[in-house]
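On to chain A.
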Amino acid sequence: MHALYDRLKALFPLGELTEQRANLAFATLPVEYLRPALLHLRDQEGYTHLVLLTAVDWLEDGQENCQFQLTYLLNNRAENLDIGLRVMLPREGTTMASIHDLWPTAATYQRELREMFGIDFPDSPGVYEEFILEGWNDIPPYRRDFDTLKYANDSYAQRAGRETRDPETHMKEQLYPGKS
Partner candidate 1 sequence: MKPELLKRMVKGPDGVEFEVEPMRDYYCDAPPTVQHGAYIKIVEDFFNWARAESLWILGFGTGCGAIEMRPLMTPRFDAYRYGIQWRPTPRQANLLVISGYLSTKTLKRAIRAYEQMQSPKYVVGLGSCTINGGMYWDSYNTIKCLDQYMPVDLYITGCMPRPEALLAGFEDLKKLIRAGKAEGANQYAERFDWYKANQKQVIHDWDMPDYNW
Partner candidate 2 sequence: MDFEWIKIPYALLTLFIVVNFGMLLGAFIQKIGARVGRRHGIPIWQNYADLIKNFGLRTSITHGVMFYLGPVFRLTGGIGLLLFVPTIYGSEMFSNLSFSGDLILALYFVFFGTLGMALGAGESGHPHAAIGISRGLSQVSMAELPFALAVFAVALQYQTLSVTDIVAAQQGGIANWTLFTNPVAVAAAMLGFLGSMMRPPFDVVIAPQEIPIGPPTEYHSSYLALMQTNRAIFPIAKIVIYMNLFFGGAASWPVFFLKVFLIYMVSVIVGVVFPRFRVEQSIRWFLVWAVPLGVLSIVLV
């Protein structure tokens, strides 16, 4: 993994390598170097399999870090190595270059990201069609500031009689009754 990192580091301004397992590592990359890095990995290093493309919302991380993280996870099957390239994007008005010409299947992921996170991929085919939701009228639901419970309570009629207990107090009452 380190050998690959050193080779990549010579070409691209890669951030620090997070080694999760012997065969899985993550590294952050500036947005403009993503496409050449993916191409390099795919064509030169044998990382031909796009495992997944997804986003993480770091809303609570303070003002300067409040951004989206896009993860492009690539797999080299012959050597059993995975590398995840992370790209940080601002949360508002985000657009991102599409990679559907490298992996056609990425178009599906990008459709989902646009719908669920509001990250726009302007060149991706069919990206503006509704994918999973239909007639959605709120902020994209996978964003951290979307409150699903509040939305559910506002939109749907709940049947009376459902109780929600806090696990901790409930366990305390069950195990040590009488002691608060």
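Quick note on selection: all candidates are chains of the complex that A comes from, given by their letters.
Things worth noting here:
In this text, a residue touches a chain if its C-beta (ideal position, glycine included) is under 8 Å from a C-beta of that chain, and two chains touch if they have at least 3 such contacts; residues count from 1.
What you are looking at is a predicted structure, and each value in this text was computed from that prediction instead of being measured.
With chain A as reference and 1 or 2 as options, the touching candidate in the complex turns out to be 1.
Per the touch definition, chain A reaches candidate 1 in the complex via residues 132-138, 141, 146, 148-149, 151-152, 155-159, 161-162.
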